[in-house]
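What you see is part of a larger complex, with each chain still in position.
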C-alpha cells in the first residue's frame, strides 16, 4: 500500500522539529513538505499532494489553519491548545460536510490519555479513588491540568455508573465513593488530606528532579490497583501524533481529544 | 425492585464464609440459604427459590454442582479452578440451551482481572512491555499463574495488532516488540534479564512480607506507563463475586473468566 | 553460648501471643515464662531466672512493671505507648543506677524506624522533601503518627545541617528547603499541595484495601530518591522486639525509641 503523505506545518518550532523527525522514522509515512509562518499552507498541500497535515502552531492561527487544511483536501492533526468549544464545533461541522477525518487534541501523550481511559473504567469497580500528581518545583499551579482532566473523566464514569444503578433501583451497586462522605475525618495538619476536585481527593507534590508524573490509586476490599504515568520528555507526544496521522485518513469526521480515536 | 436471592454452597469453607459475609453486606442481595457437603443443593435451591448459587467447593464435585444448579433453575457463580476446556464447553452448552446466565472464573480478584484487560489494551500502543510479579517467599513456582495469564492476554493483543497491521500492509505500525529481537544483549549475570514467556520478559521476586503483587511496565519514547495490582488478602475476591452475582441473572449464557462479563 | 532467657508479660494479649510465637522461633532465645494480669511478675522473673522481660501491657501498669522488672534483676523491653517524658526519665535513672539495659519503644516496626533514620540522613543532601502516607479508610486522623515522627526527625536533621552551615558561614550549603518559601504557588484546588508540618509538605491518602504505608520523596537536580515502608500486618513488630531482646542484656542503660539502639 502507498505510504501516507504527511506535511508538517510549524516545522521550525521545537515541537514541529520533533514531528518531522518522528514522521521520517516511520516506514509507512512519507514527509512531503515542511511549512512555517509565511508559507502558503493551502498551496503546499495541493502541490505536494499531502493527505495529512500535522499542525503545532499558535492558537490564534490554528483555527484558520484547520479551515485551510480541510479546504485543500487534507486531514488535520492539530496539537494546539486553547480552542473554544464553539470553534471546535464549527470545525467539526466543516469536516463532517466533507466527510473528512481529523483530530484536535490538547494532549498527545498517549500514556496519559490511556491512564485517563483506564481510570474511568476502573472506577466503575473501585469507586474509592485518589489522585497523586508529581511535578518539578517550577510548576506554580496545583493540581496539574492533566490531573484535573483525569478526575473529570473519573467523575463522569462514576456518575454514569450511579445513574445506571439508580435506573435499576440498585443503589448499593454503585453508591458514591466513600470518599464523598467521611465527615468524621480529622486533619491534625490542615490540608494533609489533600484537595477535593469534583469530590475526588487530589495531592500535588512539587520537587526538583521530578518532571511530570501521575498516579491514580484505587482501593477495594483486600486489594489496591494503581495506574502510573511518567513523562520525562517532550518526545512523549510523538507516538500519539503518529497514531493520529495513521488514523485520520480513514475517518470521516473531526474528533476532539486523542482518547476519542483510540478505539476507531 | 426485589433483591437477588442468593444461596452459598460450600458455606462452611474459608472462602464460603467470606462469601456469606459479603452477600449479607449488600443491600440488594438476600442470602436465602447456606449448604455444604452432604446437603441436597438442588432441593435447597428449589425450596429457597434461589436465583444465584455461589459455589467455592472442590473441583471434583464442581462440575456436577453446576449441572445441578442449572437444572434447579438457578444461575451458577463458580470460583473453583481446575476445569478442563471440554468441561467448560459442555456446561456452556447446557446453559445456552436453558438461556441461563452463569460464570466460572479461576480468578475473582477484580483488580487483577482489570490489570490484564488494561495491559492488553495498552500494549497496542506500547509494544515494549515487561512484567514483574512479587510474592511471599513460600511460593515455590515462578512466574505466578496470574503473571502467565497476563502475558497470554498481552500476547494475544500484540498478535491481533500485528495481524491487523499486516492486513493493512503497514507492518511498521505494529512491529513486534523490540524485546523480541535484541540479540546484542549481554547478561553479565545469567538470568538477570529475567525469563521470557511468549517473548515477554518476566521477573519474579520472592520475599517474606510480600503477599501477591504484580506490575506491568510499558515504555515508549519519553514516557513510562505502569499498572500495578496488590492483593494482600483473601477478601480481594469478594467484589468480583458480588459483581458476578448481580450480573448472571440478566445474562443468557455461561461465561468462563471474570473479564468476559465486565462489559456486559 | 547460653540462650537468652525471656519472659513475656501480658502473654494472653494479641501482641503478647505474637511475641511468644516469635521468641519460640529463635534458636538463641529461650522462653522461660508467660505471665499476665494477676500474676506476680517479680517473683516469676526470679524463679525462672529471666534475663529479659517483654511487656506489651497497658500504660497504667507499664511504669510499675518496668520498676518491678528492674528490681527483679531483668532487662525490660516495653512496647506500651503513652509514657510521659518525666516517667521515661525516672525509669532511665533507675536503670542507670543498676547499670541495667532496657528499651521502651512506641514503635517496634523496624522498617518504619529505619525509614526515619535514612530520611534524616538523606535530607542533609536533598533538602527538598515531601511525605506521602497511605492508610485504610477507617483511619480518622491525618497525618499518621508515624508520618509526624518521621517529619520531626527530618526537621531536626535539617536544622542541624543548617546550624552547622551557619557556623561555617556557608549558608548556601544547607539553605532551608525550597519548600519553605514558595510564595508564588497557586492552589487551584485548595489543599491539593497537602498540609505542612514543621514546614514539610505531607499528604495523607485514605483508601480501603490499604493498611499502613509511607513514602518519603526527595528530589534534587536530575534525580529522585524514594524511601517506602509497607506494613500490612501486626507481625511487623516482631523483628524489632527480637532485636531488642538480643541487645538489652549487653547494654547498661535504658533507651527510649528503637532507633536509639540500632547502632549499639
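Order as written gives the chain letters A, B and C; numbering starts at 1 within each chain.
Following the convention adopted for this analysis, a contact is a pair of C-beta atoms (placed from the backbone, for glycine too) under 8 Å apart; a residue touches a chain by one contact, two chains touch by 3 or more.
These figures come from a predicted structure and were not determined experimentally.
Engineer: If 3 of the identical protein chains are displayed, how many copies are present in the complete complex?
Structural biologist: 4
The working rule: only the chains that are shown with their structure count from here on.
Engineer: When the C-alpha atoms of chain B and chain C are each averaged to a single point, how far apart are the two points in Å?
Structural biologist: Averaging C-alpha atoms per chain gives centres 40 Å apart.
Engineer: In whole angstrom, how far does the Cα centroid of chain A sit from the Cα centroid of chain B?
Structural biologist: 30
Engineer: Could you state the distance in Å from the CA-based centre of chain A to that of chain C?
Structural biologist: The mean C-alpha positions of chain A and chain C differ by 45 Å.
Engineer: Could you pull out the residues of chain A that touch at least 2 other chains?
Structural biologist: Residues 218, 220-224 of chain A each touch two or more of the other chains.
Engineer: Which positions of chain A touch chain B when the two form their complex?
Structural biologist: Residues 1, 26-28, 109-112, 114-115, 117-118, 121-122, 125-126, 168-173, 218, 220-239, 243, 246, 262.
Engineer: Flag every residue of chain A that touches chain C in the complex, lowest number first.
Structural biologist: Where chain A meets chain C, its residues are 128-130, 132, 134, 137, 140-143, 148, 178-179, 182, 184-197, 201-210, 217-224.
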